[in-house]
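With one protein chain withheld, the remaining protein chains of the complex are depicted in position.
So that you can tell them apart, the chains are marked A, B and C in the order they are listed, and the count of residues begins at 1 in each.
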Amino acid sequence: MKVGNLFLSLLAPISAIIFSLAVGALVLLIVGIDPIDAFGQMVTFSADSTSLASSINKAVPLYVSAVAVAIGFQMNMFNIGVEGQYLIAAMFAGWVGTNVVLWGPLHITAIILTAVVVGAIWAGIAGALKVTRGVNEVISTIMLNFIAFSVIAYLLANRFAVESTSLNLSTGKLPESGLLPDLNFLITMFGFAEPRGIAIPGFLVIAVLLGIGYYVLVWRTRFGFDLRISGMNPGSARMSGVNPKKMIFYTMLISGGVAGLVGLSTLVGKLGAYTQDFPRGIGFAGIAVALLGRNHPIGMALGALLFGVMDRAALVLKLEGIPEEIVVIIQGVIVLAVVVAYEIFGRIIARREVRAAADALENLDTGAGVTA
Amino acid sequence: MTADLHEPMVEAKNGSFKWSRWGRFLAIFVVAMIALSAIQEVAGTTQLTSSGTWGAALRLTVPILLAGLGGLYSERAGVVNIGLEGMMIAGTWFGAWAGWQYGPWWGVVLGVVGGAGFGLIHAIATVTFGVDQIVSGVAINLLAAGAMRFLSVVTYTIGTGGGATQSPRIQDFIQTFDVPLLSPFLQSIEDKSWFFFSDIAGILGGFTTTVSWLTVIGLLAVPVSSWLLWRTAWGLRLRSVGENPWAAESLGVPVLRMKYWGVLISGGLAGLGGAYLVLVQAGIYREGQTGGRGFIGLGALIFGNWIPAGVLAGAGLFGYADALRLRQATAVHALLLLIAVGLVAFALWKVYKKSYGSAGSMAVFAILFFLWWLTTDEVPTEVVTATPYIATLLVLSLASQRLRMPAADGIPYRKGESH
Amino acid sequence: MTENDRAVELVDITKTFPGVIANDNVNLSVGLAEIHAIVGENGAGKSTLMNMLYGMIVPDSGEIRVRGEVEHFRSPKDAIDHGIGMVHQHFMLADNFTVLENIVLGFEPRSGLTIDFKEAREKIIDLGSRYGMTIDPNTLVEHLSVGQRQRVEILKVLFRGASILILDEPTAVLVPQEVDELFANLKVLRDNGVTLIFISHKLDEVLSVADSITVMRGGKTVANVLPSDVDAGQLAELMVGSELPVPETTDSTVTDTVALRVEGITHRSPDGRTLLDDVSLSIHNGEIVGIAGVEGNGQSELIDALMGVIRPDAGSVELDGTDISQDSTMKRHELGLGIIPEDRHRQGLLLNAPLWENVMLGHQSQPPFVKGPFIDMKGAKSATEAVVDRFDVKTPNINVPALALSGGNQQKLIVGKEMMANPNVLIAAHPTRGIDVGAQAAIWDELRDARRAGLAVLLISADLDELIGLSDTLLVIFDGKIVASLNPAEVTPEILGSYMTGVGQEVAS
Partner (left out) sequence: SSSSDDDTTTTAASGGDTATTTEASGDDTPTTTAAAAETTTTAAEAMPGEGVSVGMAFDIGGRGDQSFNDSAAAGLEKAITDYGIDTTELEADAGGENREENLRLLAEAGNQLLIAVGFAFAEGVTNVATDFPDTFFGIIDDGSIDLPNVAGLVFAEHEGSALVGAAAALKSESGTIGFIGGVSGFGLIEKFQAGYEFGAQQINPDIEILVTYLSAAPDFAGFNDPAKATESALGMYDEGADVIYHAAGGSGAGLFEAAKSFSESSSSKVWAIGVDSDQYNTVDPAVQEFILTSMIKRVDVSVYTTITNFLEDNKQSGVLVFDLAADGVGYSTSGGFVDDIVDQLDALREQIVTGELEVPTEPAG
């Protein structure tokens, strides 16, 4: 029974991915490109240590973003504002990192804390508005995203950017103590070639810890229980003694705090500064990954990696003269297909559970004479 | 809030035409106009009421309005649509492509079809499969952007004057017209620079000079939507599905079909908004052209309390603020004074309503805005670009208790499974 | 009787849901212009049967005949087209619509392209005055009382010119006076040639108004009788297959210690309406205090105020002598205040969560459910096993989601987890609502046992028999005020009803 359901749950994302690849193949066929060749190129290309490192590099921020979104999902809240939260957090973290120099580990800690706090504050605005004024968080976080862009624009140009001949406005470069070392030994120790030019980010460790922390917090602590039940049924949660307003606010704070970390793998990794062209769009992609992984820490890790691999593999398409936008289409379709698939399989599972319970009852009834 | 909570125009109450209501509107309008004229005098600009500003405001309003109305149909049918931005993007691309190939009116048609196409996807996901509506909307925004880029790569190849990120120029625009007699007459009054009268002439002039037919269509969508949704059987059924689909189902209303209608029309209107951008203003498709207008439309929808006239008010506010800053960045500065005066008026009203607490906070804000106006010469671009978003947040936080969204908005519905 | 005088015939109807045979070869025959009652326990399949007649559900097999013709309804629209209308167990109204909009929906009179509001209004007013159900068509439904809403539901059906009217438990939410009014209306309708099918659990009602009665049990029709041929006892036996259990308190166990004291609680809604007006009461250990009242007269607010879910504008709550007015809901749970909430789906359960998490609800701050900040899964699961065992919750195991349980078993789970937590004071709101007779009796036994052991209970119920039978003291709440304190041994449902509707004059003691 259990195994059957697990199988069904896995079948959902797998069938969605297959469906999306089929859609992608169809689109390629229509414009006269051999999809087998295209996908084959992608596969071959992604199978080396550089591609692996690159994929992980892309996956780490996606994963963190997905966790931030998932925390909101756990209590039926949509933090669409991860995008704004991580950008503004990364900017402040970059600024603090160059202006406040502390002893080694303290320095990096200060940077990370800054990002967490700024992300939490920005999300906290939406939380506070929801709690005190009943403002729907979807709309307020969308608005806060745009406002964040303006704030970043103003602060970066007028306050935070260092003098430079480059047009790419940037906070100062973080000193060595503000950076995390790479983890390429993870690849080389197995005898594979050192990835070229791209490293497995040291932030991976923090991402893994984050995933574990997320799991423990949500499923193993009373706080997580309160959080989940507030999402499942606010009325029951409230009657049981949980203050849903507080939970909403805390959830937004935590989600925002995690969102603040999204940009850090880039900030304290390779880039070492917050620049005008700091990677965008990870907040929105994080929503997709959270959906793909069903808010489960391992599911999301796989989802993030899948997106990371696809992004990396897309590079080869252009080299081969194939429009790489096909990858974006496939990703979009995956997201839609996966939620549809979960919905369908979810219903099948629920129906099976109810029936199983009913069957079991029948056995009970006919079995021992259990009566009131 | 500008709009009533419940559209009470179900009927004109037993023939007693609502003079009192119109009289009140008129009085408020005149007072507001005089205040506006006075503020302009003090701030030393004429842009607040010039026909140019109002014409631009109109054009900048319409795409937001159409997106907002799109959201209206969908949400009135109980389906949240944050995929409006993606549907609008589809509208820009298809509008441009068909406009380029077959002429502007075909652009309009295909823009609508393109938007509705993504509406269809949203409907299939949310209505048929019961997928979370926000999730589907987010996915549609991602998908639409990628798909349009792909289409551009495939169609606007080198040599057409377009490319991966833009279309060739659309040869013909949607035609524009001046209202005969009225337009020149208003122009002449506006040119006289009379206090108050020229201001009114300017505003009216904006509505009567070089007006695109598509603008007319966009504006007509407001009363037509009111009529459709509140006067016809179809509209009643559509709204019933957003209020209580189980009740609707029990009365034989085809709930799923009505939801499909709502979401399809939603996509179509958002697509029309996209086509408008291309065929009235820009003359070209450009990647990223929608620039968040779909989201602002969503803001306008909430601002407008899910009522067509309210959506117009919300979209108009954003359009006006944008027009002002685009045409004369310095004029935005005068807006600070306008806001201060508006807040004072609101505070007085609150005092009259004996709500001293909010009157007090309004007064504080009024003073802050006044000081801001007094101590600065211009408003930073960054602040100005954020204005519509800040405005939406402010309205939501000040008025969210008074907003009433359709009761079953966002709640998945499955046939035969009552709550 | 000839074939022709049959308004509705349902022949060998079968319908199964996953795991349940809701209707098992059911037969039903309803004559023209008669009031036909269908009685049966919860879950007997009454609603399911009616939903099939109304086209909401398609039967797996069997035949539906309307006025002698075989029909295949695919949707309510088909049924409506054949003159069938239904008033559902749960009202089907859009709150933000006017009465008029609710009534015309789906059957809009048109003039040109628009709805002919004038004609609709006239027709509604006309129907209302003809059947004594006047109502202003322009009011928003959200402003209507329960009785008025029901009128709207009936008008909705009449507006469509229905000649066959199904009413699913129309009296469940009404007070006795309203019930009388409704029955008077039904008789007028019948005399005008309308066929009425109505579902009820309340046998007295059925006997007083029905022309013919069909009894269902366990998805089957077990009897078709005339009211003149049976009495309530016989009918009850047909329904449950055995003697109907009666709630009944044995000797008083009331002690002198006050367990819960409520002093002058007043609460207003944001728009200024008074929801609770100076409510005071006290409950001793070993006492059950019942609160009678029509739904919506402040019961929910009283519960919320006691539980700390809302903060009343004035008044205090004392538990075992300590003032808990400022304590959080969680703290009140910890201090031994238990709650069986009014609406188990909205306030008592997590339908998608496993049973053991449901049992944690309300106790998640205390052992055996937690160890420090962490959840103690082992402790929680063994506590759940204990509840399931002792309260005979029928479930395959404790990891199934709550939605897999039947309503009665869900309720037993809730009652069980609250009782097992050994509260000092239990607020029991509708503890047996919507559950079948067997489970009902079991819960009553548990309450009585706990009372004997010294538990103080505040019992809030819509079931007057339950209130009268279990309570040591009976209070009546009307319009947010306690308007009467009665001795359950002396009171009748009729007297109670008059206080509940504000007609009774006795001042609260």
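In the analysis below, a contact is a pair of C-beta atoms (placed from the backbone, for glycine too) under 8 Å apart; a residue touches a chain by one contact, two chains touch by 3 or more.
These numbers were taken from a predicted model, which means no experiment stands behind them.
Every shown chain that the unseen chain touches in the whole complex is listed here: A, B. Annotation: of B:Ala90, B:Ala125, B:Ala145 or B:Leu228, B:Ala145 touches the absent chain (contact as defined above). Residue B:Glu382 is the one among B:Asp132, B:Asp199, B:Glu243 or B:Glu382 that touches the chain not shown.
The missing chain, though absent from the display, is touched by one residue of A:Ala22, A:Val101 or A:Leu169; that residue is A:Leu169.
Although one chain is not shown, part of chain B still touches it, namely residues 47, 50, 52-53, 55-56, 59-60, 63, 145, 149, 156-158, 161-166, 168-169, 171, 173, 176, 210, 277, 281-284, 286-289, 291-292, 322-323, 325-329, 381-382, 385. Where chain A meets the missing chain, the touching residues are 54, 58, 87, 149-150, 152-154, 156-157, 164-169, 196-198, 270-271, 275-282, 311-312, 314-315, 318-319, 324, 328.
Rule of thumb we're sticking to: only the chains that are shown with their structure count from here on.
More contacting C-beta pairs link the chains of A-C than the other of the two pairs A-C and B-C.
Annotation: 32 Å between the Cα-based centres of chain A and chain B.
Averaging C-alpha coordinates per chain places the centre of chain B 45 Å away from that of chain C. Multi-chain contact residues of chain B (touching two or more other chains) are listed as 401.
Counting partners per residue, chain C has no residue that reaches two or more other chains.
The part of chain A that touches chain C in the complex is made up of residues 219-226, 228-229, 232-233, 235-236, 238-243, 350-351, 353-361, 364-365, 370-372. Chain C contributes residues 54, 56-57, 75-78, 80, 86, 88, 90, 92-98, 100-102, 104-108, 110, 113-115, 117-118, 138, 140, 156, 270 to its touches with chain B in the complex.
Note for the complex: chain A touches chain B at residues 27, 31, 78, 80, 129, 132-136, 138-140, 142-144, 146-147, 149-151, 153-154, 284-285, 287-288, 291, 323, 325-326, 328-329, 331-333, 335-336, 339-340, 343-344.
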